[in-house]
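Heads up, the thing below is written out as C-alpha cells.
Note that one protein chain of the assembly has been removed; the remaining protein chains are unaltered in position.
Chain naming follows the written order as A, B and C, and within any one chain the residues start at number 1.
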Amino acid sequence: MLIVHQIMERLGHSPDFVCHEFALSPDLGLFCIYISSIVSTEHANEFIFKPILEQNLDARALHDPKSWLESLIPKAQTDAFKEATEGIQRLLEGQCLLISSSGDCRLSYDIAKGQNRSVSEPTTEASIRGPREGFVEDIARNVALIRKRLKSEHLIFEQLIIGTETKTKVYLTYIDNIAQVKVVEEFRRRLNSIHADSILESSYIEEWIQDNTWSPFPQLLFTERPDSVVAKLMEGQVVVMTDGTPIALVGPVTFFQFFNSPEDYYQRADIATLSRWLRFFAFLLSIFVPALYIAVVSYHPELLPNSLLISLAAQREEVPFPAFFEAAIMMVTFEILREAGLRMPRIAGQSISIVGALVLGEAAVEAGLVSAAMVIVVSLTAISNFVSPNYGFGIAQRIIQFAFMILAGLMGLFGLMCGVFFVLIHLVSLRSFGVKYFTPLAPLVLSAWRDTLFRVPRYKMKRFPHRRMQNK
Amino acid sequence: MTLLILLYIFFHIGGFWILRASPSQKKEMGLFFGLTTLGAVLWGSIILRHPLDVNKAIGWMLSHWL
Amino acid sequence: MEQANLSGWQLFNLTLVFIIGTSFILLPGSLIADAKQYGWLVFIWAFLYGIILGGLWLYLSSKFPGLSIVQIAVQVLGKWAGGFVSLLYVLFFIQIASWVTRNMSDFMHINVMPRTPLSVFNIMILAVCAYAVVKGIESIAMVCELLSLLLTLPFWIPFSIMIQEWDWQNFNVPYVFHPWETFLNTRYALAFPFMETVSFMMIFPFAGRRLNLAFLSGIGFAGINLTLSILFTIGVLGVERASHLIYPIFIIFREMEFTNFIEHLESVLSINILLIVCIKLSLLFYCAVLAICQLFEVKERGVVAYPLIWIISAYALFFKNIVENVNWVKMYLFNYYALYAIVIPAVLIICARMRKKGRFRKRETAT
Partner (left out) sequence: MKASRLGVVLTLLALCTGCWDIKDINTLAIVSLAGVDKDPKSGDFLAYYQVMNPTGLSTRTGSSAKAAVYTFNFKDFSHGRFTEKTGRAMPRLFFTAHLQSYIISERYAREGILDLINYVELNPERRSNLIIFVSDSPLDVIMNSFTPLDRVPGRFMRSLSNHYQRNFRMNIYPIRFKDLEKDLKRQTPTVIPIIHYNGVKAASKSDEIEKINATQNGLTFAEGAVFIHARMVGRLDDKSKVLFYILNKKYRRLTETITVNGSYVDVEAQNIQVQRKWIAPGSHLSFDIHADLRIINNQQKRKMTLQNLQQIEASFNKMLEAKAEALEQMSKDKGWDLLGIQDHGGNEDSWRQTKVTFHVTSTMTTTGNTSTPYLLE
C-alpha cells in the first residue's frame, strides 16, 4: 500500500492519472494505475480488467496473488518492478501498474498507445524516381523500415538512452563488416559523452558530436529517407537515429557527399553525373555571382566588355545606391521573402518566395531603386541556392555568399580572393569523425572519384567504396 | 601614430583575452608580447619617417665585409 | 610538433607553387633585360643549379631523419650557437615572406588597384595566411594540391592563344652572347626562386617516403615551366618590349584578345597570382612560425603566428619602391642567400661529420 501512496502523491495531481481499486476478495485488493492520455483504454479493458473481473477467485489466487495474476494476463508485455521510482518511470512510458493490496505483487503491463502519423512521402528530400517512404517519429517503425530493406544479420542497432529528463532512445546503427571499427568507436565515445537533460531532435545530438562547432559547413548529413540511409549504411557510414524525430544523422561525411541526391542512384549513370556536375556549377554560381557582380561593377569595370559596360551603365544611371548597398538590399529582401515562404502554411509554400522576389524586383526596377541586372543576379543566386539537395548545406552556401559579398564590396576581387583562400583553408582543415572533409580531391584519392565527382555505372562499382572512409 | 598605438593596445587585449582562456604558461605570453612589440616598433619607425631599414643594413654589411 | 604527414604528390605541388610563386611575374622582365633573347638559357642552368642545391639539402636532412634545419642546427652546434643559427633562419624566413608580400602588393598597387595603400594588401593577405598557418601544414598542402590544376590551366591557356603573335624575328636581336658575363649579372635568378627552397628543410620531417623524388621533380618541373614562360615572353612580346616592362606576363594577358567579346582577361591572371602568393606566403609563414615554436618549444602556433603579422607587414614596407627592390635584388640577393642556402648547410654537414652527430656515427651505433 505504501508504494501506491508514494506514486499517488508523486503523480496524483495530473488530470490524466487514473487509479482503479478492485476488491477481489475481502483480503485481496488490487490497484490498477495508469495515465489515460498515453494508454489505449481498449487494451486496458480487454486484457486486464475483463480477465480479472470475470475470473472467479479460487484458492490459489488468495495465497499467491502474483502467479495468479501472471497466469491471467498475457505474458508478452508484463514484467515486475520493485520500488516506486521505477514504477513511475514505467507509468510515464505508458504502462499500466497492477499492485496487490498486500504489496508483494507488483506488475507492469505495456499498453502504450502511439499517436504517430502513418508513413508518408519525405517533404525535404522529394525525388522523382525511387521509394516514396519517409521516416516517422516513432523509432521502432523507423527500424522496421530499415530492416525491411536490409535483411542482413550484420546490421547492428545499439540502443543508448540520452537526456536525463526526456530519456530519448537513440540507436547507433551500422553494418559491422563494412563500417570502420575506429569510426564506430568514435561515434560511441561521443554519444556516451553527451550529458544533456533533454534531447528532442537529432540536431541536439548533431551539435554535441560534431567536430567543429564554428564551421557553417555541416559535418553530419541528415536525411529522412530510409533508402538513402540503407545506401549510406552499405557504404560503411554510421547512422544515428533518435526517437521522436524522422531525421536520421549520417556520418562521417565529406564535402562532396552533399552534392549527391538519393535520386542519383536511381537515374542512369550519365544523367546522374551530369546532374551532379550541374549541382557543383549551381553551388559555385550561388557563391560567386553576387560577389563578382559587385566586384566588377564597383572595382574593376575594365573587365566588362565594352557593350555590356555601356548597357550596365545606362541601367544603373538612375540607381541612387552604390553596387554593394543595392545588392545587400535585394539579398536581404529575398531572404525575408524566403523565410516568409517557409513560415507560410504548407499550401503557399515555396512559390511565395520566388514569385514575391520577381514581382518585388520588377517593382524596384520600375521605381529606379535597383538596376535590372541586379534582379537577375539575385534571382539567379537564389534559385541556384535551392538546387543543393541538402537543406543544411544550402544554409552554409548562403552564409558564404553573404561573406563573399561583403568582402567583394570592401576590397573588390582582392578581398574576394582572400575570402576564397580563407574558406578553402577552413574547409580542408575540417574533419568529420577523423575523415578529411575534402577527401577525394584534397588528399587525392583517384579511385574514390568514381562515386563523388562522377557516378560510374553499376558494374564498375564492384568493390565497396567504403575503403575511402578509413582515416589515415 | 595614435591609430598605431590604439591598434597595438586592442591587439594585446584581444590576445590576452584569448590566451588567458587557454592554459598557457608565462613563455607564450612573453613571446606574444615580445613579437607584437617588435612589430609595433618597426611600424612606429615607418610612420615616423626614418625606418629601421634592415635591407639597407644587410646591403651595407655585404658590400663592406665581402 | 604537429604530427602531419604529406604525400609525395602534395610535396611536389608545394615545391612547384613555391618556386613559380612570384618569380614568374618578376623574373622574365629583368632576365630578358640582362640576357636579351638568351634569357631562357640563363634559366635552364639556374634550375639545374637549384636541383644540385636540393640534392645537398636532402643529403643533410637524410643524415638527421625527422629533424628540421633548426633542430639540426641545435643538435650539431649545441644550444647557443645552434640557437643563433636558428634565429638567423627565422629572420631569413621572415625576410622572404615580407619580400613576397611586397612583390604581391606592388603588383596589385601598380596594375589593379592604384589608390589602395600597400599596407592594406599586406595586412589582409597576412591575416589570411596566419589563419592558414594556425590550421597547419596539412591544410596548406591540401589547398595547394587542390589549386595546382586550377593554377596551371589559366597560366597556359592564354599563352597558347597568344601563339598567334609569335614572331621568330624576335630571336635574332643583334646581341653577342658571352656566357660568363651574363652568368655573373644574372646570378639573382639563381638566388630568387631556387635558393629560397631551403625553407623546405623545415617541412622535410613531415614528408613521407617518396620525399627526394617529389622535391627534385618539383624543382625540375617548375624550372621547365618558367623557362617555357620566358621563351614565350620573348617570342610573343619581343625582346624590345619585354625588357622595358616590369610585369611582361601580365601585359601579355592584358593584350590577349580572344574574340572582341572576351578581351580583358588579366583579372584571371591577377586572381591566379594572388592564390599562388597566398600558398607561397603561408608556407613561408609556416616555416617561420615552426622555427620559432621549435626554438622556444611553444606548442600553440597561433600565439606566434598572429603577432608575426605585425613584423612581416612592417618589414614589407621597407623598400620605398619597386626599382629599389629590383636594384637590391640584383646587387645583394645572391650573396645574402648564399649564406643560408650553401654556407650554413655545408658548415652543418662538416661539423656533424666531425662531431659524429646524426647518421654519421659509426656503423655499430647506428640502428
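Going forward, a contact is a pair of C-beta atoms (placed from the backbone, for glycine too) under 8 Å apart; a residue touches a chain by one contact, two chains touch by 3 or more.
None of the values given here were measured: they were computed from a predicted structure.
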item: Residue among A:Ile3, A:Leu312 or A:Ala327 touching the omitted chain; value: A:Leu312
item: Contacting the left-out chain in the complete assembly, out of C:Met124, C:Ile311 or C:Leu333; value: C:Met124
item: Full-complex contact with the absent chain, from C:Lys63, C:Arg102 or C:Lys135; value: C:Lys135
item: Residues of subunit C (touch criterion as defined above) contacting the omitted chain; value: 110-111, 113-117, 120, 123-124, 127-128, 130-131, 134-135, 164-165, 167, 169-170, 237-238, 240-241, 244-245, 250-251, 254-255, 257, 264, 266, 300-303, 305-306, 309
item: Touch list for subunit A against the chain that is not drawn; value: 214, 297-299, 301-302, 304, 306, 309-317, 319, 322-323, 406-407, 409-412, 415, 418, 422
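Convention: only the chains that are shown with their structure count from here on.
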item: Subunit A and subunit C: spacing of chain centres that average the CA atoms, whole Å; value: 47
item: For subunit B, residues contacting two or more additional chains; value: none
item: Multi-chain contact residues (two or more partners), subunit C; value: none
item: Of subunit C, residues touching subunit A in the complex; value: 5, 7, 9-10, 108, 112-113, 116, 120-121, 124-125, 127-128, 131-132, 135-136, 138-140, 142-143, 145-147, 260-264, 267, 270-271, 274-275, 278, 282
item: Residues of subunit A that touch subunit C when the two form their complex; value: 299-300, 302-306, 411-415, 417-418, 420-422, 424-426, 428-429, 436, 438, 441-444, 472
item: Contacting residues of subunit B [partner subunit C, same complex]; value: 11, 15, 19, 22, 24, 27-28, 31-32, 34-36, 38-40, 42-43, 45-46, 51, 53-56, 58-59, 62-63, 66
